[in-house]
Every structure is written in C-alpha cells, then in structure tokens.
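One protein chain omitted, others in place.
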Amino acid sequence: MLARVRSKWTWLAAGLLLVLLILVPFVSLLSPYTGLMIFIGIYTMVTVGLCLVMGYSGQVSLGQSAFFGIGAYFSAILSKTYDVNPWLAMLIGATATGAFAYVVGFPVFRLRGNYLAMATLGLGIIIYILFRQLGQYTGGPDGMAGIPYLSFGGFAFDTPFRRYFLIWGFCLATLLISQNIVNSRTGRALRAIHGSETAAESLGINVSLYKVKIFVLSAVFSSLAGSLFVHHLRFVSPQPFDFMASVVIVVMAVTGGLASVWGAIFGAATIRILGDEILPRLENLATLKAWHVDYLNIIIYALLLILVMIFVPQGLFLGLKDAIGRWQPKLFRKGSKS
Amino acid sequence: MSARTVLETRGLGRAFGGIIALENLDLILAEGKISAIIGPNGAGKTTLFNLIAGVYSASSGQVLFKGVPLNRTPAHKRATMGIARTFQHVLLFSNMTVLENVMAGQHPRSRYGFFEAALRLPKAHREEETISLKAKQYLNLVGLGMYADRNPLGLPLGQQKLLTIARAMATEPKLLLLDEPGAGLNALEKQGLSELIRRIRDMGITIILVEHDMDLVMGIAEWVIVLDSGQKIAEGTASQIQKNKRVIAAYLGDEEAIE
Amino acid sequence: MSLDQFLQYLVSGLSQGSIYALVGLGFTLIYAVTKIINFAQGEFVMLGGMLSFVLIRSAGIPMVPALLLSIIIAAAIGAIMYVLAIRSAKKASGVSLIVITIGAAILIRGIAGEVWGVDAVRPPFFTGNETLSFLGARIHPQALWIIGTTIAITIALHLFLSHTMLGKALKACSVNPQAATLVGIDPRAMGLIAFSLAAALGAIGGVVMAPLTLTSYNVGVMLGLKGFVAASIGGFTSPLATVIGGIAVGVIESLAVGVGWGPFTSEYKDAIALVILLLILLIRSGRLAAEERVS
Partner (left out) sequence: MRKWFYLLLAALILAAAIPLAGCSSEKADKAAYKVGAVFSTSGGYSSLGVPEQRTVEMMVEEINDKGGINGHPLEVIVYNDESDSTKTLALTTKLIEQDQVLAIVGPTFTGGSKAILDAVKTAEIPNISCAASVDIVTPVADRYWVFKTPQTDVQAVREIYPYLEEAGITTIAIITDTSSFGQGGKKYLDSEKGNYGISIVRDETFTTGDTNMQSQLTRIKGTSAQAVVCWATDKESAIVAQDMKTLGFSIPLFCSHGVATKAFIEQAGDAANGVILPAGKLLVVDEVPKSDPQKKVLTEYRDDYEDIYGEGTVNTFGGHAYDALSMIVMALEDMDEDLSTKDARAFIRNYVENDIKDWPGTGGVFTMSPTDHLGMVPGSLALIKIEEGEWTWLQ
C-alpha cells in the first residue's frame, strides 16, 4: 500500500509538472523563458538516456554527447545538403546512432569501471574530432547554418512557441518510455545487473546483451535530442558535443539522481537555469574593474559533481526527496524506483 | 531407486593459475533428492557450484544437466534450463524492493521485452500480473510475504538468506544449489530452513547444498559428498559418511572441534 | 622523407612522448596503490607549468627554487584533493569516484582559468635558447631537459619502489591492502602519498615542458588523455612499460604528422592516441573482465 501512496504522489507531481509546462509559453512572466525551456527539454532527453545507462544498469558512459552529436549532424547534413525530409533524416539519424551504439557496445561493455569510462571518453572525443575535421561534410569548426525547420505539410515549426510544444512532446514521451522500462521486466534485469552481475546471470539475465540494449536506447534518445537541437537552432557546430559537453550531461544526471527518471528533468533544469540565467548574473556581479569572472559555471559544475557525489550519491533530486520524506515519513519511503 | 539423474559431472576439474581448486570429479545426482557437499574450507565446494552454474568454465571434464553437456553454455542459459542457485554472500539487489528481487527471479520464465515494456502493451500488463503474483507466492513460501515493499538490506541476515532462496525459486528450477544457507542462522531459523528445504524437495526439485553445519546436513541430506582439497574422498548416506574413516580423519576431526 | 627529416621527427617525438610518459607514471602510481584512475592527473601538469611561470615572472623568485616550489605546491594540492574529495567519499562506488576525480579536474581547471587568465604563457628556458644539432637533426636544449628528466624520474621511481621502506610499503598496498594493514601499513596514508607523488610527477612534467610547449589553464585535458594512453599501455602496473608507451605515442604522433600517412594528418593527431587507447583496451578487455571476476 506504501507503493500505492507513493505512486499517487508521483502522479500528482507529474500532473502539476504538466500543467506548469503547458502554462510556460502563455504566462507573460514565464514566456520570455520559452527558449530556455526548449533547451531544458532537449537536455532532459539526453540526460534520461544517461540515467538509464549509469543509474540503472550501473555502467559509466563519458561519451554520451557523441550520440547527441551524431543525431544532430545526420539531421543537419541530410536535411540541408541532401535535402532529405527532416523527419526522415531524424529517423535515419536515430537508426544510424542506434546501430553505431550496438556495434561498439559489445566490445566496449566487456570493459568495466575505469576502463569503460576511458573507452567511452575516448570514443566521444574521436567522434568530436571527426565533426571538427570532416569539414567538407560538417562545415568544420565553423559549423553549418541554414538547416530547415521541421514541418508537417504546411505547418512549419518556425516559432519558438511551436517548437516548445514539439520538443516537450518528444521529451515527455522519452521520459514515459524510460519510466515504463524501469518498472518492467527489463528494468528489473538492468537494476539486477547494477546490483550484482553474477547474481543477475544466475537468474537467467543475459548481462552483456542488456547492457548493450540500454546503451542503444540511450543513444537513440540522445540522437533524437540532437536532431531536435539542430532543427531548433537551424545551426550545428562541433563544440556542443565535445568532452566538456559529455561532462555537463553527467553533471545533469548526477544532480537529478542517476537512478531516477524524473530526476532527469530536475537535473537538466537546474544546470541550464544555473548556466543560462544565474551564473552570468553572478559573474557580472563578481566582475571587478580589472578582474573578470569567466569560469564560474565550470567551477560550480565541478563543485556540484564532487559535493553531490560525496554527500548525496543518490542525487540532489532524490536527496531532497528523502529530506522531505524525513519530515513526512509516510509519503516517500525507500523504494529506489521513482 | 530408479530416479533419473539430473546432474552428472565427468572428470570435472578447474585450476586457477597454478592452484588446482577441483580435480577429476565424477558425480551422479538423482532427481528429487537433497544432496549435501561438505568439506573443509578450500575443499572446492564453491568452485564446484560455480562450475555447475557456469560462473567459471571447466578446465577439464564436463558437466551434464539431464544428459546435456553444458561446457559451452553461459551462466544465464543454464539458469533458463533450470539450474538456480543462492550465494554464500547473499548478493541481494539493494536497489530493488524485496518483492522486486523475487520478481527479477521470474526473468527466465517471462517473455515480454523492451518494446512491449516501453509502450506498456497489454502483453506486458498480463505478464507483469502473473510475475508479481508468482513472486508473491514464492515470498510466502519462504514466509516473507509481509516485507514485500521493504528494502532487502533492511532485513536480518536470516531473512535475507530466505529471500535469496525465494529469488532462486522464482526461476522455477529443476536443480537448486544452496551455498551455505545455514551460515549465520540461529538454531530456530535453521529448524525452519530444514523444513523449507524439505518442502522444496517435495515440490520435485533436486537440491544440492554446501554447508558447514553438520547437524543441518545430517538432518536433511539424503546423499552426502565429501570433498577435500579438490577431490572427492567419499560419498554416501549421512550415516555411512559419519562412519567413514577418511572423512573423520580429513574433516570431522578438526572441523567439528571448532564448531 | 630524408634521413635527417626522419631523425627530426624522432627527436621531437621523443621530447613530446617523454611528457606523456611523466603523466602516465602518475596514473600508474595512483592506480597501483588505490585502484583509482585520477582523471585530474593532466591538470597537475598544467599546475606545474603555470605555477613555475607565476613564481618566476610575477613573484620574481629565482628559477631553481621557483621550480621546486611549484612542484611542492602541486604535490600539496594533490594531497588536499585526496583528503577532501577521495577520502571523504569512502563508501563511494567506482562510478562516483570516477565522477569525483573528473569534478576535481574541471574544478582545478576552472580556478586556474579564473586566477591566471586564459593567455598561454612561456616560463624561461632552463638553459638558454640556442638549439643544438646532431646528425642533421636539431634539438632544443629544453627538449634534452625533458628527455633527461623523464629518464631520471623513471630510474628514481624504480629505486624508490623497490629499495626504500616506503616504496615497498606502497607496493605491498597495491598488491594486497588487507595484508598490508595487517603488517601495520595504513592504506589511507599510502593513498595520500601516492596522490601527492603522482601530482608531483605531473608537475615535474609541466615544469620542464612549459618553456618549450607553452602552457595555459586548459592544457590538462589532452595531456591527461595521452598520459592515460601511456599508462594503459603499461597496464597501470609497470612504470617502465608506461614510459615506453608514452614515448611510443609521442613518436608515432610526430611521425604520422610528419609523414602524413593516409588519414593521420595533423588534424587527426589527437585521434591517433585515442585510437591506440581503444585498441589496447579492447585487446585487454577479455582479460580485464576475467581479472575482476576472480577478485
């Protein structure tokens, strides 16, 4: 029955979230932040993928932004250079990214811990170097502009207002899918792998296969996010997919709580709001005549990573949730699914 | 006794680097019996389990399950074929509730995958229903029904051990390997454990247990195999073993004194 | 490609590779003792270089003491990092530790960028700027310093690990922490020493290379990565193999760019090391998995 109480509350929370999301572009107080919200939506999609890999199956991936980038560049190049229909390009991108993840997945996931981390990191940087150096296709470090908008027949997603709903539609879909998977047979298999691979195998779970499967899913999420990213900005360049970007995605996942699907929104939102709204202002405040503060964001991200990992390894989102839970013991007790 | 053999090993051996953990072991275990493997520490008991369950691959010889050689079969396939096990160090999933731990055990007995799960297709619904239903049954079997929503690590060791048995049972095995189920349990709990094991046997499941507690072993084991430094030094009924000179020399002598 | 060109590539590859080797040694040392891979290793190279510049140019301290001081400061920062970030996360899982060291890396980088600004700086050369030439190849005295230091450090480290009490203790700790504790070695103290030593190694690398390659707040990332490649060639256990690995990477890079084989033009220089890394990891992966199984 505790489970029922908890789920009741999660549904309530989800409902409130939904209402808020719908209100954003209409309420004059919030509407200026539509652009910000769009990025939050996109990064939530990437983050939730990483959460599935890191939080549930317990595998490190420091190359997540590579998948983000592959999706982005597939959409950009196909729809601009070879004017393929953007939706088709998006689909091809997702498929290709998934296939890529599948192929590299098997050898890479024979590695564990540190080696896995470094392998994914290396892969990520190699992909980034390719984005930067394959100038004739990618536009090189300069990037490429003039990517078409997504559109349904006559209806083009050519205003932030329209894209906001499109992107959050995708975002919520990915969240729902992830939620379903986590609480399914597959989800239990993944968490079992996280708990103990030997025990998992003894229960007939094909460990390496499931690792790769979830890796592929996260790659596809990231790829879709990438496509939406370029069709929103109508521009693509390599930098958003470099190593630091992968780290930022980890920061988001960690802040939200690695083993928490809905935490992904929290994580992405916290970091984007920090980076886009708060830190710039703080930097300006801290800026003195001859001394400029330009790296506050990096420093804050770093502190977040370290402190959260030391004090609330389950993530800020779950941490705060537990903190609240300590006041109202009945409501959110235990249960790692959320 | 014309019972069919469930498990057979032929010249089974395993070495780690130079150390020989198990050497040229021949076993034949009949269906529906409780057998115990005993022997001093480092005798190769757990190694044998790991070879049967497929955690290690054999360096020599082979394992046959219902006449099928398993050498090339990975651990997870063996579980699907009907070999289940518990672990000396319980290895419960702390990131799941008690019930979910058992539900995870239903894995090989359920079909629906990624796609159905992602979209919550009716198939997924139906299977989830049965999975949790069965899981609850197995929880009740070991008498942990009331703790379904707890975190497993919150339970006392005794109940954790029972939970691992429930989890293993959830895979609906033909052969159940119990690795020191009695360790760390008090007399009363051991009492219950013996009964549980018998009840499982009565469900037609063959059981092999590795155990140090002689009373427990002698109480329930219908067949006892004694290993010493990687070799089988004796096998027989409990009473035969207790009389066996080599066993007493190699094993009971010192081990019992400590007990 | 003429012979003296080839020699030239070899020479510049050697000096570049020696730096990777020094970074790699740091990885190996820490991993051997604590089973942690310190993603912040590259940042200590940056710290060494930047500190030496600041101390010499801004603080006006004479070179030799300035160099020593910057190495000591870097070592201290390494120690602080271990105490604050690593040790206080005692119960942290492997994943968390990785994330923590990454955090430490970008924290150091960010603060450096903040405090010292973004311009690349060049500390003075140790012994002048008159290049020597031998066999048609020309080599900068600083490059000789780099190579020499690497050789010296390698030997010193070897002697230290195998002939001193402390060194032996570190080794013991790396082989079997429990046993080490039994004979009265405190693994945490060893961890502390390993981290500061590794930081010092990195800083030494930074100090000797900065005059030649310039240094700035953000050089740590790539150097760290190349160092890791060197270390993984050495399997995170053998200092000698690590050094050889580092030098190999340096030479391959320099030759690849020089000769411009197929895709390996200068654009892909950094990719070369990464490809090597992946190959090594994948070749090893089977064995690594097995290792962790047994343990």
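Residue numbering begins at 1 within each chain, and the chains themselves are lettered A, B and C in the order written.
Just so it is clear, a residue touches a chain if its C-beta (ideal position, glycine included) is under 8 Å from a C-beta of that chain, and two chains touch if they have at least 3 such contacts.
It should be emphasised that the depicted structure is a prediction, and the values quoted were computed from it without experimental measurement.
In the entire assembly, the chain absent from the figure touches the shown chains A, C. Checked against the full complex, the one of A:11, A:26, A:137 or A:311 touching the unshown chain is A:311. Even with one chain removed from view, subunit C keeps its contact list with that chain: residues 2, 5, 8-9, 12, 16, 113, 117-122, 129, 131, 133, 138-140, 209, 212-214, 216, 218-219, 222, 254-255, 257-258, 265-267, 269-270.
The set of subunit A residues touching the chain not shown comprises 32-36, 39, 132-133, 135, 140-143, 145-146, 160, 233-237, 239-240, 274, 276-278, 280-285, 287, 289-290, 292, 294-295, 300, 307, 310-312, 316, 323.
Methods note: only the chains that are shown with their structure count from here on.
The chains that touch both subunit B and subunit C are A. Comparing each chain's Cα centroid with the centroid of every protein Cα atom identifies chain A as the most central.
Centroids built from CA atoms put subunit C at 48 Å from subunit B.
Remark: subunit A and subunit C have CA centroids separated by 32 Å (rounded to whole angstrom). Of all residues in subunit C, only 31, 36-37, 85, 88-89, 92-96, 98-100, 102-107, 109-111, 113-114, 118, 221, 225, 228, 232, 267-268, 270-271, 274-275, 277-278, 281-282, 284-286, 288-289, 292 touch subunit A in the complex they form. Listing the residues of subunit A that touch subunit B in their complex gives 2-3, 177, 180-181, 184-189, 191-192, 194-196, 198-207, 213, 217, 259, 334-337.
Listed in rising order, the residues of subunit A touching subunit C in the complex are 54, 58, 60, 62, 107-108, 110-115, 117-119, 121-123, 125-126, 129-130, 132-133, 243-244, 247, 250, 254, 258, 293-296, 298-299, 301-306, 309-310, 313.
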